[in-house]
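Of the protein chains in this complex, all but one are displayed in their positions.
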Amino acid sequence: MYVIIGNSAAAIGAVEGIRQMDESSQIVIVSDEPHHTYSRPLISYLLLGKTNEQLMKYRPDTFYENNNVTLLAPHRVTAIDPTEKTISLSSESKINYDKLLVAAGSSPFVPPMTGLDTVEKKFSFMSLDDARALERAVDDQSRVLIIGAGLIGLKCAEGILGRVRSVAVVDLTDRILSSILDEKGAAIVRRHLESKGVSFKLGTSVDNFEVNRAALKNGEHVEFDALVLAVGVKPNTGLVKALEKDKPLVNRGIITDTKMRTGINDIFAAGDCAESFDISLEANRVLAVLPNAYMQGETAGINMAGGNAEFNKAMPLNAIGFFGCHVLTAGSYVGDKIERSEGETYRLFFAQDNLLKGFMLINSPNRAGIYTSLIREKTPLDNIAQMIFDDPSLAAFSRAERKSMLGVVRYA
Amino acid sequence: MRRIYVNEEWCLGCHLCEYYCAFAQTGGASMALALKDKQINPRIHIEDAEKYDSKGAEVHFAVSCRHCVEPYCVKGCITGALSIKDGVIQIDQEKCIGCYTCVLSCPYGCVAPADDGKVMQKCELCLNTTSGEPQCAKNCPNAAIVYEDRG
Partner (left out) sequence: MGVYDFFPEYEVVRNDTTCVNCRVCERQCANGVHSYHPEITPARLLADSTQCVDCQRCVLLCPTKSLKIVQSNNTYKLNNNWTKKEINEIITQASTGGVLLSSMGNPEPYPIYFDKITINASQVTNPSIDPLREPMETRVYLGSKPEKLTRGPDGKLQSNLGPHLALAMPMLFSAMSYGSISYNAHESLARASEELGIFYNTGEGGLHENFYRYGKNTIVQVASGRFGVHKDYLYAGAAIEIKMGQGAKPGIGGHLPGKKIVDDISRTRMTPEGSDAISPAPHHDIYSIEDLSQLVYSLKETTAYTKPVIVKIAAVHNVAAIASGIARSGADIIALDGFRGGTGAAPTRIRDNVGIPIELALAAVDTRLRQEGIRERVGIIAGGGIRSSADIVKAVALGADAVYLGTAALLALGCHLCRACQTGKCNWGIATQEPDLVKRLNPNVGYKRLVNLMRAWQHEIMEIMGGMGINSIESLKGNRLMLRGVGLNETELGVLGLKHAGE
């Protein structure tokens, strides 16, 4: 019996991984959300009207049935007993497992803010229910204040802008998307968002809330009708943290090896709650992006079912767009900079020790995966024609390399 | 499984594959009717490299989806729009929301925006077109693009 805690990308990856090895054994998924598996990043598109709950389903309606999966939802897991090999549910029942995957995701992180309890309409923006609640709370006269100019906050801004009177975003850092963009890149995206009507208060934070009014530390005041808290997220590591005895099981996320095993036998972890080895930074970190979650989950699934898979290609990977402005980033921003920018097109690469380490591309998305592959495969840059930084092409590779790309079966 | 394979030794850079690809997607009966005065947006692309091979000939080659066995695009797709059916990587454009994660993932640069730029498109081996077989390979004048089983 395989048990999976969580019902998003990592969990689905695990089911598909298990089924590569084991076509029949029972799989149980426990989720605290009462939904068919859905794509979490799509909640902003739901607000935009570009998708709906049916299209948001991450896998077809028949997925659980076809894969012999029992979905227990909504159920919250309260504890894991690795000795008895059971998990406890909030309903006080227990489920036995042979192999367990913790794919519990992350939760919004809300720092203490004075007067936050006086705000009536306040929301996170992490789940389908969050998005539905926000949608119900606003109308075309609403003024929305978003705390946090990161990926979640800005996708929320994009999603909600067309439905409301105004959207203001406050962030403590002096630029938007500070986790993935530098100043110059952030300025381009900011200009674009401002041109669409989003206003920013950067380099400041909320001093206190008073019902519908936020007083900022820079002295300004912002009136709002709805508040979205998108300051950050924290990995849901509690279930594993509770098992810690002599050796650490959790850093910032649950510690895993390349087979996605935790420090406890038969317990695996994957997705936003887990750490993995970032090959671009050569360090362990939480890489809370969907492609990593899926691949971690799939790797865990294969190993849970007795296979031998390793996930050793983890790195930051962000593809995000705002009103047609596409921001694609990957890897880590270490080493020498190589810039090929023009106007509102931003192309910045980072190279170290003859390897591409990371890049930011704004308004220049085409064929970006060729760069990603250079990082992922650790391709020596002196084997590649430098023209590749002007324009991603396979022409920059050697003929032999190209033949191995285009003339044989590719595994990836 | 049969896939598209490219042999740059024989690619002439004539770009016909791009036109036959674009035409196949229209499902029309006449290329003239389908493509006249249109900017084509094919799923296969010729790279005209500004360099020469060992025999002194210009290097050209076609690039289209490799239909990888372990595809990053499918694994990374945030919506589930990309999937593998019988080894063929297909895209459900109704589900696609144009996030470009697949573009960021594909090592060959073979997923690209469709005409409206809002959803992605990629080679599906013409299996969903009326022709039912890859038109780039069928119409390549020099067998530089072939559709065959290499394992």
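Here the chain labels run A and B in written order, and each chain numbers its own residues starting at 1.
In this text, a residue touches a chain if its C-beta (ideal position, glycine included) is under 8 Å from a C-beta of that chain, and two chains touch if they have at least 3 such contacts.
Just so you know, these numbers come straight off a predicted model, no measurement behind them.
Put simply, the hidden chain is in touch with B once you look at the whole complex.
Touch with the chain omitted from the figure is made, among B:Tyr19, B:Tyr72 or B:Tyr108, by B:Tyr19. If you put the missing chain back, the residues of chain B touching it would be 9-10, 12-16, 19-20, 23, 30-32, 35-38, 52-53, 55-58, 139, 141-144.
Operating definition for what follows: only the chains that are shown with their structure count from here on.
Rounded to a whole number, the gap between the C-alpha centres of chain A and chain B is 29 angstrom. Across the complex, chain B is touched by residues 9, 13, 39, 41-42, 45, 50-51, 55-60, 290-291, 294-295, 298, 317-321, 324, 326, 328, 330, 365-370, 372-373, 376-377, 392-395, 399, 402-403, 405-412 of chain A. Considering their complex, residues 3, 5-8, 47, 49-51, 53, 59, 61-63, 66-73, 75-76, 78-80, 94-95, 97-109, 111-113, 117, 150-151 of chain B touch chain A.
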